[in-house]
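Omission of a single protein chain aside, the complex is shown with its protein chains in their original locations.
All chains are identified by letter, namely A, B and C, in their written order; residue positions are counted from 1 within each chain.
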Amino acid sequence: MSSNSLGKIFTFTTWGESHGKAIGCVVDGVPSKIPLKEEDIQSYLNKRRPGQSKFTTQRKEGDNVEILSGVFEGLTTGHPISLIIKNEDQRSKDYSDIKDIFRPGHADYTYWAKYGIHDYRGGGRSSARETAMRVAAGAIARKVIENKLKKNILIKGALVQIGKSKINYNNWNKDFIDQNDFFCPDMDVIPEWEKMILEARNNGSSLGAIIEIRCNGIPAGLGEPIYDKLDANLAKAMMSINAVKGVEIGSGFKSVSILGEENVDEIRIENSKPKFLSNNSGGIMGGISTGQEIIVRFCVKPTSSILTSRKTIDKYMNEVEISTKGRHDPCVGIRAVPVGEAMMATTLADHCLYLL
Amino acid sequence: MSSNSLGKIFTFTTWGESHGKAIGCVVDGVPSKIPLKEEDIQSYLNKRRPGQSKFTTQRKEGDNVEILSGVFEGLTTGHPISLIIKNEDQRSKDYSDIKDIFRPGHADYTYWAKYGIHDYRGGGRSSARETAMRVAAGAIARKVIENKLKKNILIKGALVQIGKSKINYNNWNKDFIDQNDFFCPDMDVIPEWEKMILEARNNGSSLGAIIEIRCNGIPAGLGEPIYDKLDANLAKAMMSINAVKGVEIGSGFKSVSILGEENVDEIRIENSKPKFLSNNSGGIMGGISTGQEIIVRFCVKPTSSILTSRKTIDKYMNEVEISTKGRHDPCVGIRAVPVGEAMMATTLADHCLYLL
Amino acid sequence: MSSNSLGKIFTFTTWGESHGKAIGCVVDGVPSKIPLKEEDIQSYLNKRRPGQSKFTTQRKEGDNVEILSGVFEGLTTGHPISLIIKNEDQRSKDYSDIKDIFRPGHADYTYWAKYGIHDYRGGGRSSARETAMRVAAGAIARKVIENKLKKNILIKGALVQIGKSKINYNNWNKDFIDQNDFFCPDMDVIPEWEKMILEARNNGSSLGAIIEIRCNGIPAGLGEPIYDKLDANLAKAMMSINAVKGVEIGSGFKSVSILGEENVDEIRIENSKPKFLSNNSGGIMGGISTGQEIIVRFCVKPTSSILTSRKTIDKYMNEVEISTKGRHDPCVGIRAVPVGEAMMATTLADHCLYLL
Partner (left out) sequence: MSSNSLGKIFTFTTWGESHGKAIGCVVDGVPSKIPLKEEDIQSYLNKRRPGQSKFTTQRKEGDNVEILSGVFEGLTTGHPISLIIKNEDQRSKDYSDIKDIFRPGHADYTYWAKYGIHDYRGGGRSSARETAMRVAAGAIARKVIENKLKKNILIKGALVQIGKSKINYNNWNKDFIDQNDFFCPDMDVIPEWEKMILEARNNGSSLGAIIEIRCNGIPAGLGEPIYDKLDANLAKAMMSINAVKGVEIGSGFKSVSILGEENVDEIRIENSKPKFLSNNSGGIMGGISTGQEIIVRFCVKPTSSILTSRKTIDKYMNEVEISTKGRHDPCVGIRAVPVGEAMMATTLADHCLYLL
């Protein structure tokens, strides 16, 4: 079986396969009377859409979203919002040569082991195509948060590492993020990254990446201990994205190398309110938001869709070799940036609705 | 509000405060006719129990668990199993000096911001004391897994890093883990760790740690994509443990620095079955177990309960300073090992019960 | 907000408004490798479809269902099955005269009170049009049950009372149910019912009905006490159908007038198996199926869409009167028969999947 819904009050359920007729989702738990139109969602989908940059996949998808329910005269009704994107790239490509082969490093074998079905058309349900609907749900989630908190919030992701090359945090320029093909906040690292990507493409190889998502404007109090802590749910949300193998909050793994007295976020008063002197906690303490910036990082492994031939097996337990044909996407992590933003948004929206 | 249950079919709900009358949990969804007695649970609690080693906290808790329901004539009945541990260390210590102060680096401020209540007795519900009940639930979970899979499985955690000092993975000795106070698999690193811990204790400081949990014996097929992927649920489970700030599966963050062709776990056939040539995936692909060893790592930040004075505030928005009095626990990560094992166990038990 | 999913393992989520672009549902938790095609679902939709008989509503809806995901090469994949029915009767009827008025006896006022939105096009989300998707989910549920139990089961509903006119249970003819416009098992009562319906139509009035759903073939053991008892979940499922105001199991309310010794279903042995001498329990004891026929009855109130003018109010708190224009459906309970069957099917499918 499977489980395709996330969230407890603000919930969304996605459906659809990479090369099926369409993909879609149903977003439930949205309060009524929030203005919503297709363009609000489309703008985020455009950010994720493949085929836009020479640095990402060339699959052509218009990714045009259509709202089928839950909006009446421009306002949400409080009822489920059904979204659909018809697959354009559904052409019956010839899969006969890889039909029975499990691509290594993909979910082909585990899906087959579990379900006894092998949807060889781009991985079927396990394809990252599903993440388009996360981005769509995330667009609605942003509106829910702002409606509930009665203020603007900013959720913004950035690429902070490709392969072994990290950004210099001192160069962080928020505005620059949307002005380059990498969602990179550090102008200086761009030439190196361009070179790395093109090299990986030419070598038929691929590179991993680290994405950092930040959210400003969330007040103290979001998160439901002990088992719906905000950080725990963010970790789940991020880890559920394809190819993600690690998640950390605030200083994360780095905090291990810091002494306790350095790691403590000390508190002072400013304008009669608590002011933290540092943010090693990443804005979450005891599973509850502190009012500081929320900071989550996750890593995306280098894709296994590469031109280099790799050893694997087929359904009949024969040993074979396989390599991806044609152009490939040397750093899938780039496109995970808007997806990570969306997961932050849906998680926060769900927790917002718990506030009494 | 709060949310104190975890799991969908195998579920457990914990309750209780650090210095309340008792702590407990209700474990539901356990199949009937599994032999279960208090000693089965007690042995794991003993492993976690404080006050056992000079390297951990000196709080004295017998942690004697009692089964109140769900077992009849030595067998589980299929009905909820209620467990209770009476708090022995409930003495009315004098909290008057810290009654109104939010300990920085703890959940004191966020709990107060959210609930408007400040349980100054050891953090109340936010205390790591709650993790005793996770360990108890984990003991039952292990039995559920073995009952369902009809085979033995081994879930074992180890400490792999304290502060900046990492073990040498080449020295990994599974049997040594239970023979030292650190749950450390590498004999050679022990002298250094002992020195570090004692130094931190003497300095009133504290150290972070990284814990690695491994599970052998899980077949391919556990995990429910897209939103109850095995890795996503493990990430949530681990991140919900007190002081955890990062989680990774298999090669985790390290996979970012590896090229795609190196990171792919190639597959061959051995004895008519798939055999992976590496395990960068940590035993999980596409959110489903591959049949390989499942490997999860998480980090525990250095505790903020230190003797060094730190800046903070009180409920009346006064700026104050605070430090922990008396003996403290310089590396709380050590005691997180059995807790991590338990979270692995409860997560796997829940996913096991989905298998048709 | 709203909550549009039902079930815990076999779950379905419906969406769509009466006069929106389409209605649909996402069915999740379906095991893989079950043969499924659109016709399997369509046949049940046809049974419910309006406009087929002179005794029911004349709204014309082809109700052609399309499967958008979750089926690959004719087999379920284990992934979410997305179904859609495009609304044909979406024409922009002129609602200007009733736009601001709350139809009494409908959900218009409560939806407005809760959501602040009044979808005047046929009630929007509160319309019984939503029940088409229940029937679709029910068709898939039947397949899940048979797949899981490895045997055929029969779920069949019948109309047993219209207004004050009850069937004679001695005349129960299972085969006759599908041969008349009322899903009536008693041939003798048909002339009276025809007369009653036509009279109600001519008077612009309406009649209530009682529906009985029976299921044969379910073994002992379905149901999860204490709070997912089979009867409790059936009660919820039936009560969630539009216009239903009562539900009973087995002898139901009649059992109140029976002495304990008469109401007990005594047990004997037949072919080495338990055989109950009566079925007052309706096949459920202690919330768990007994292996006998499962029997549930529910009542549907007479529709409030009538030609008689009734007192009500509008959004501006003016007192007004309203009556339905054109042809109306004098006994909506008839069309609730396939819906009740579907709710029985989805509930049983969910409980089936709990069986270890």
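Everything that follows uses one rule, which is that contacts are C-beta pairs under 8 Å (C-beta built on N, C-alpha and C of every residue); 3 or more make two chains touch, one makes a residue touch a chain.
Bear in mind that the values here come from a model prediction, so they are computed numbers and not experimental data.
Undergrad: Of the listed residues C:A22, C:I85, C:A158 or C:M285, which contacts the missing chain in the full complex?
TA: C:M285
Undergrad: Pick out the residues on chain C that sit against the missing chain.
TA: Residues of chain C in contact with the hidden chain: 1-6, 8, 14, 102, 104-107, 109-111, 113-114, 125-126, 130, 161, 163-164, 200, 205-210, 220-221, 223-229, 231-240, 242, 245-253, 255-261, 263-269, 272-274, 277, 280-282, 285-291, 299-306, 308, 310-313, 317-319, 354, 356.
Undergrad: What does the interface between chain B and the hidden chain look like in terms of residue numbers?
TA: Here the touching residues of chain B are 1-5, 9, 11, 13-17, 20-24, 26, 28-33, 68-70, 72, 75, 77-82, 84, 114-117, 119, 124-125, 353.
Everything below uses one rule, namely that only the chains that are shown with their structure count from here on.
Undergrad: Of all the chains, which has the CA centre nearest the overall CA centre?
TA: Of all chains shown, the one whose C-alpha centroid lies nearest the global centroid is A.
Undergrad: Using the average of all C-alpha atoms in each chain as its centre, how far is it in Å between chain A and chain C?
TA: 39
Undergrad: Just the number, please: Cα centre separation of chain B and chain C in whole Å.
TA: 46
Undergrad: Would you mind listing the residues of chain C that make contact with two or more other chains?
TA: 9, 31, 79, 353 - these are the residues of chain C that touch more than one other chain.
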